[in-house]
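Rest of the complex left out; these chains stay put.
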Amino acid sequence: MTLRVRKPPVGAAPGTLVMDPEALSSVVRVFSYDEDTLEENESVGVEEIGELRTVGRKLWVDVQGLGDERLMRQLAESFSIHPLALEDVVHVRVRPKAEPYEQNLLIVTRMLRQGHGDPLDVEQVSLLIGRDYVLTFQETYGDVLDPVRRRLKVQNSRIRSHSSDYLGYVILDTIIDAYYPLVERVGDRLEILEERVLSEASPETLRELNSMKTLLMKLKRAIVPQREAVNTLVLDDHELLSENVRIHLRDTQDHIVQLAEGVEQARELVNGLMNIYLTVVSNRMNEVMKTLTIVASIFVPLTFMAGIYGMNFANMPELEVSWAYPTLLGAMTLVAIGMVAYFWRKGWIGRR
Amino acid sequence: MTLRVRKPPVGAAPGTLVMDPEALSSVVRVFSYDEDTLEENESVGVEEIGELRTVGRKLWVDVQGLGDERLMRQLAESFSIHPLALEDVVHVRVRPKAEPYEQNLLIVTRMLRQGHGDPLDVEQVSLLIGRDYVLTFQETYGDVLDPVRRRLKVQNSRIRSHSSDYLGYVILDTIIDAYYPLVERVGDRLEILEERVLSEASPETLRELNSMKTLLMKLKRAIVPQREAVNTLVLDDHELLSENVRIHLRDTQDHIVQLAEGVEQARELVNGLMNIYLTVVSNRMNEVMKTLTIVASIFVPLTFMAGIYGMNFANMPELEVSWAYPTLLGAMTLVAIGMVAYFWRKGWIGRR
Amino acid sequence: MTLRVRKPPVGAAPGTLVMDPEALSSVVRVFSYDEDTLEENESVGVEEIGELRTVGRKLWVDVQGLGDERLMRQLAESFSIHPLALEDVVHVRVRPKAEPYEQNLLIVTRMLRQGHGDPLDVEQVSLLIGRDYVLTFQETYGDVLDPVRRRLKVQNSRIRSHSSDYLGYVILDTIIDAYYPLVERVGDRLEILEERVLSEASPETLRELNSMKTLLMKLKRAIVPQREAVNTLVLDDHELLSENVRIHLRDTQDHIVQLAEGVEQARELVNGLMNIYLTVVSNRMNEVMKTLTIVASIFVPLTFMAGIYGMNFANMPELEVSWAYPTLLGAMTLVAIGMVAYFWRKGWIGRR
């Protein structure tokens, strides 16, 4: 598993806009709406952005792909984005947080998605909530916010009748709700693993438990700072958030606390399963040892007895006695039975 | 064990009432009372709910089964239930909490009941306390609140002479007291398991210890947020709760702290038992190994001695000596005795 | 070990006085005192209690045995005991706490005493401190408070010259100081166990370590909430406690913090001893395995060599050579010496 931390260019001026050369080129979609009408502009160009704020309606500027420096600077100018906020938006791998600036409120969140292959896609989604606009920044071209778009288009949508902070809340809520299927799937896999640990306990199982642990660590690392961020939003009295939105955020807070607890519980479960794995392995070793001990303890003495009468001494009178051989066989049988009985009484044979 | 978190429909508008298709159909029972009289209406219909608040008496509306959307909407309207509160009531699997709204106070609790089979029934019970009413919402048709009903019917009942927040408190207290038998039973099972671990320590025991741990995790997960919720009620100065009720809630708080400590202690006990289990298993392995070592260490050398004189060399003068055979037998006996003495001195034989 | 939590009658009205049928019948002793005189009344009857408060002197009402409902009700009436406080006094197994009521201050403590047999006696002692009286409630007829009685009887006793909160403090201090011998004894037993673990490490030792752990858990469970309770008394500005008593309570607080730390340290020690136990056991296993390996590795190859020359092939020329037998014996000796040297170099033999 990899440990990833953001690696800013050492010594770069803070607040400098250093673009990630691998970032996708930006696609901007703008929704301008009021209670009655909604206008959607796909692929808005840089030059049009300057005019957006003059529109006099509520705006949602949805930026996907963070590779276009000119665009970013234009947005920063039009929407008074603080240089540090802009830096956080562009440099992905920022710790999730909620940070108030003079004219707007920056919320950095992280999304985890199970991609086509096994590893998790991690994507940073930033929200900038202002008086009459919401800006969202996504690393990749994604469909996470599609449900919000759909709801926005519905006539009489509650989103359109509220101020823009409500839209911000709806987006945040959508992002956080997207963790539920992930945590659920973890629960399902754990259920399967639990059975496997008791029945198989192969090194394969251990490897899977471990990858589970890594996944949960990632989930925790994504969820916990978001919990803190939402906490800040609920408790602090930021002027951009209305009382109504704050009440709704309490609900989001409940969800995220529940998710964090779910992840914590899953971590405990994984640890428990690892312990059981170890016990199962050690029990098996026990069984191996018992088998060896039983076989050896029965046959080693018998072999010795046979060895005695295989010696070539001239003077071994027993050898000549005609009933000696069957007697010895009988004695051997008795020894064997005695051993078996001893092991049975110890509980090593038969009754488990 | 399964890990369960609520899975809201991703992207659903917060506060939207999305009914659970598997929810039971609702049965409403209404108690309207004042100090002197009590009226009980079983199976109140939706249309009658609108008129309830006009009655001018204190009300307890007891809803069992949460499947009736029309009813829920009617209740929400009559009792000014905030959409988010209604959502929490209907979507079971909400984290226990106490949340003040403008006109009432929502308390979400979780009940655990040992059903007929082994697994625990988890049921969410929500309370909504208003100026002159209490609403309770249960997932299933249950009898948890029967003791409250009985006490309400008693003439001169303290419940009837106090305001409705007192009824709310009594219901909450009843719900929390119902955890005691569960925790007690855990204690009893642990006592039995403790003996079993020391005497048997079969994988069966391990499995039971593990299911115990899972049960305790569930209990903890149900109790801890309720402790926080009651804490909030005691500390916050909510206008709907009288000073008298607050003093009584301190008592409930004591109970729930005691329950949480009991669960924590039981968890520690289970962990301790698991450690003992491991030690017992490893002690057993030790005994197995000792047996093998003793048997092999005695007979392997003897077998070698017998092997020597089983060789067919032409020139082995000892073979012809008449006292050689008994001498060898004597030497073998001495070796065996020496080995046994060595093991006895090491403490591997006899004295334990 | 049993896990015990109080099991109140589910659904009983909070504040209802449900007597424990197994409670001992009550014996009341009353000390009325002022700076100069002290009057002691043994076995005061119910009817006399009503008149006590009219006496106009400071009172200590010492109740032993909590089985007399009429008496309790009479006391509650005379000394304005809140129903919830009375419930806590009567229902033993309440969590230790300090709770202010309007007219008095309830302190619930727990005493642990090593009885005649091995298990600990747990007894709840409750204090009710009022303006000019102190009430104490003990579960059994005990002598814990005897030192207080003796000091009270001394002429010029500081207790008699101070107000009744000082008597309350003295009683609390006496109860908490009684934990010292218990913790000391734990320390002594641990010292013995430590030596035993290193020299013997029998399953018996493990069992004792475990019972130690259980004992320490009980001690912790009794001491920690009392620490919180005393904390509350020191920090909160309760009008019934004079500045002087508060300074003295700081001293009691020091004692209880020290006790709690002692218990915590003992728990760490027990855990450490358990780890050493495991290591000692595993070291022993190691020795067992080494013995087996050494014996088998030496004699198994030798036995094979003897086996070779025990074969009956017609054409084995070595057998006829006269020096073959002594040569083989020499070769066997060399092999054995080589093996021993190998094991010695590995450090498995001789030097440890």
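All chains are identified by letter, namely A, B and C, in their written order; residue positions are counted from 1 within each chain.
Going forward, a residue touches a chain if its C-beta (ideal position, glycine included) is under 8 Å from a C-beta of that chain, and two chains touch if they have at least 3 such contacts.
Bear in mind the structure is a predicted one, so any value in this text is a computation, not a measurement.
The complete homomeric complex described by this structure file contains 5 copies, of which 3 appear in the displayed model.
The rule is simple: only the chains that are shown with their structure count from here on.
Chains making contact with subunit A as well as with subunit B: none in this assembly. In the contact between subunit B and subunit C, the residue numbers used by both copies make up under half of all numbers at that interface. Rotating subunit A by 145 degrees superposes its CA atoms on those of subunit C, with the angle stated to the nearest 5. With each centre defined as the average position of its C-alpha atoms, the distance from subunit B to subunit C rounds to 26 Å. Computed centre separation for the pair subunit A/subunit C is 41 angstrom, with centres defined by C-alpha atoms. Shared interface positions of subunit C, defined as residues touching 2 or more other chains, are 310.
Only residues 1-8, 10-15, 82, 84, 87-88, 94-95, 97, 99, 101, 202-203, 206-207, 210, 213-214, 217, 221, 274, 277-278, 281-282, 284-285, 287-289, 291-292, 295-296, 299-300, 302-303, 306-307, 309-312, 316, 318-325, 328-329 of subunit C touch subunit B when the two sit together in their complex. Residues of subunit B touching subunit C in their complex: 146-148, 150-151, 158-159, 169-170, 173-174, 177-178, 180-181, 183-184, 186-187, 190-191, 194, 198, 247-248, 250-252, 254-255, 257-259, 261-262, 265-266, 268-269, 272, 275-276, 279-280, 282-283, 285-286, 289-290, 292-293, 296-297, 300-301, 303-304, 307-308, 310-316, 346, 348, 352.
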